[in-house]
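Apart from one protein chain that is not included, each protein chain of the complex appears where it belongs.
Chain lettering (A and B) follows the sequence in which the chains are written, and residue indices restart at 1 in each chain.
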Amino acid sequence: MAFLSYLISGISLGSIYAIIALGYTMVYGIAKMLNFAHGDVIMVGGYMAYMATTEFGWSPLPSTLFAMAVCTLLGVLIEQFAYKPLRRAPSLAVLITAIGVSYFLQNAALLLWSANPKSFTSVVPFGTLRLFDGRLIISGTAMFTIIICIVIIVGLSAIVHRTKVGKAMRAVSEDRDAAQLMGVSVNRTISTTFAIGSALAAIAGVLLSSAYPILMPTSGAMPGIKAFTAAVFGGIGSIPGAFLGGILLGIIEILGKAYISTQLSDAIVFAVLIIILLVKPTGLLGRKVLVKV
Amino acid sequence: MKKRAYMTLVVALMLCLALLASCTGTGTTPTTSGTAAKTDAPADTTKATETEKPEETDPPAESETETEAETTAAETTAPEETQGDLEAPIKIGGIGPLSGGAAVYGIAVANGAKIAVDEINALGGRQFELNFQDDEHDAEKSVNAYNVLKDWGMQVLVGTVTTTPGVAVSPEAFADRVFMLTPSASSPLVIEGKDNVFQMCFTDPNQGIASAQYISEKKLGEKVAIIYNNGDAYSSGIYEKFVSEADEADFEVVSTTTFTDETANDFSVQLTEAKNAGADLIFLPIYYQPASLILTQAKALDYAPAFFGVDGMDGILTVENFDTSLAEGVMLLTPFAADATDDLTVSFVEKYQKEYGEIPNQFAADAYDCVYAIYEALKDSEANAETSAEDLCTELIATFTSESFVFNGLTGDNMTWAASGEVAKSPKGMVIEDGAYVGMD
Partner (left out) sequence: MRRLFQEKTTRNNTVTYLMVIAAYVLMQLLLSGGHISSALQGQLVPITAYIVMAVSLNLTVGVLGELSLGHAGFMSVGAFSGVIMSFLLESQIASPGLRLLLSMIIGAIVAGIFGFLIGIPVMRLQGDYLAIVTLAFGEIIKNVMNTIYIGLDAEGLKLSMSSSAALNLVEGGKTIINGPMGAVGIKKLSTFTAGFVLILITLFIVLNLINSRAGRAIMAVRDNKIAAESLGISVWRYRMMAFITSATLAGAAGALYALNYSTVIARKFDFNTSILVLVFVVLGGMGNIRGSIIAATILTVLPEVLRAFNDIRMLAYAVILILVMLARNNARLKRLFGQIKGIFTRQQAVVNIEEGGDSLD
């Protein structure tokens, strides 16, 4: 029974990683850049929802929508001002710029909301589920997170595979120049991707803060790195890969803590990651890169 | 190739400018720490009573760095209307994290110290000038901050806020003979072997021992689980002593689990383990942010043991929007309670809230006490802005270790200091009832 409850905590933690990882993987797949500021957009999303619920007294749903709107705007602005001028620059230059943006967001949050932690009121609408005479307890947050994660994956897959925007995204991801020749507006597609990724970050921020209700300017940094790891783990650029990578990372983290050592839990997660990458060098669901000679 | 050479040139130019900026900064700064004759600015200002801001008598050829620091500092200096040599302020340096993950502690210390300095300056008489530098909770940056303060002419150091920077800075202060009083760097390593470094807070081992004894004496629990941060010096310092003391105590440690800053989100495993081991009390030698998560998640698991924290737990009630019912019944050993009703605490909390819109935590209180302790120690002293840091250091060591020096502050009554630098004060056992601290004794 203990195993089952660990597994559920793992999946719930993994779902949050998965939603964040989706943002990484989409941006990577289409703009070919590692957006290290993604974790901090999550933090901003958390603060926005916090402001909406406590300062404006809004209920959870409009608060989340508000956070999504602000993050979308923020994501597009960041893209316009910091990344767009570097469209043709080497990818590492964009990476460093993203790190600069990450520092900027963290320190701006420090000035705006102070370093004092804020306690987030959970937006989860349902309570704890007790099974087997209370021997298995599933928190409402865990169930809610997992459900939302699945909804997002399904929705995102639908967007990518069934809509025109999605087609454009896939085209740009496949071959940017060819897509441009076929009349796809590369710039607009990339902006759309950032908008979707940032909206997802806002949802992730709300869920993360609901599950672990302490908000600080540095709240987004650590989940950001973990989710980046998850995205690579699953095969960066692949949407199902991000989902799988996130869930697995969460499970490994919790089970490693439970059955091996709480002291070395991070080391265990990363060791498993290395082993898997050695067996599958392009991640779990990553595409084999064909090298043309 | 050409464009790269060009860029290199630009970058090199920037380098030169940066170097120049920091060099000229020193060129004009009086070397206060030295014992050599100083005919510079401070000497003039003592006589020039009519000038509004004494700092402005410095040569105008200063770098930006200097003027900026001076003007901000000047704001803290109160109007001068009193007699002679007390007028030029004594320069107090402060070091702590103002940015990064530990910023909450550093900012609290900076604010608390500033309130104390403002109060003291408003009294007339002896004046203080505070310059607080950011160390990002990093040893390297804290030594940098220390050096910046040294260039500024710091006479006394209130800092550092956190332990590892403290361990890095205290040997520097020891070598330079600068009196150092740390509000919250609680490891014994900070003061060890340095006669001029003193602490305002308890040492970590003391807290571990005191907690174990307290739990044992009051029979608060029989089976104890411990959750601590094994990536943090403060937390593991308390844990180590707690465990060794637990051998002789009346309870049994049934589960020990850890977390690090990287995994400080999900505590389901740690809590389940404690629950399965049948622990009826969980000892949390950690800071209040992860502690608040542990409380939330324990509730979600239908697990309701007693929780016992140390001074790092203080602040849990000040987390904005925190559901204080979660902390109901949490016990902690802490020297400071923001809702105490004595005049000193009430006026401090009121001022802090007015200035910064937040309820002060123990870090702010410790810093406030540090400044006042220095003020008290200098009460009958001849020291002034001219006194070298070294002379002031000798004088302060003598005062702090003398038997007659007893200090009453926010964080304790009748505090005295041993020659080792350790403070003697008694922790207060508190329990949270209806969202407020209540004394347990």
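Quick note on the criterion: contacts are C-beta pairs under 8 Å (C-beta built on N, C-alpha and C of every residue); 3 or more make two chains touch, one makes a residue touch a chain.
Predicted, not measured: the structure shown is a model, and the values here were computed from it.
The missing chain, though absent from the view, touches A, B when the full complex is examined. Only one residue from B:187, B:270 or B:384 touches the chain missing from this view: B:187. Considering A:76, A:95 or A:159, the position touching the chain not shown turns out to be A:95 (whole complex). Contact with the chain not shown here comes from a single listed residue; of B:244, B:325 or B:402, that residue is B:244.
Against the chain not displayed here, subunit B makes contact via residues 1-4, 6-8, 11-12, 14-15, 18-19, 21-23, 25-27, 29, 64-65, 68-69, 72, 98-100, 133-134, 136, 138-141, 143-144, 146-148, 150-151, 163-164, 167-168, 170-171, 187, 189, 229-233, 235-237, 240, 243-244, 260-262.
Against the chain not displayed here, subunit A makes contact via residues 28, 34, 82, 85-86, 88-90, 92-93, 95-97, 99-101, 103-104, 107-108, 110-111, 225, 228-229, 232-233, 236, 263-264, 266-267, 270-271, 273-274, 277-278, 281-283, 286, 289, 291, 293.
Definition applied: only the chains that are shown with their structure count from here on.
Here the spacing of subunit A and subunit B, counted between their Cα centres, is 36 Å. Subunit A makes touch with subunit B in their complex at residues 2, 5-6, 9, 13, 50, 54, 107, 110, 114-121, 128, 130, 134, 137, 139, 141, 211-214, 216-218, 222-223, 226, 253-254, 257-258, 262-263, 265-266.
Chain contact summary for the complex, subunit B toward subunit A: residues 99-101, 103-104, 106-107, 230, 257-263, 265-266, 268-270, 272-273, 276, 289-290, 292-293, 296, 300-302, 318-323, 358.
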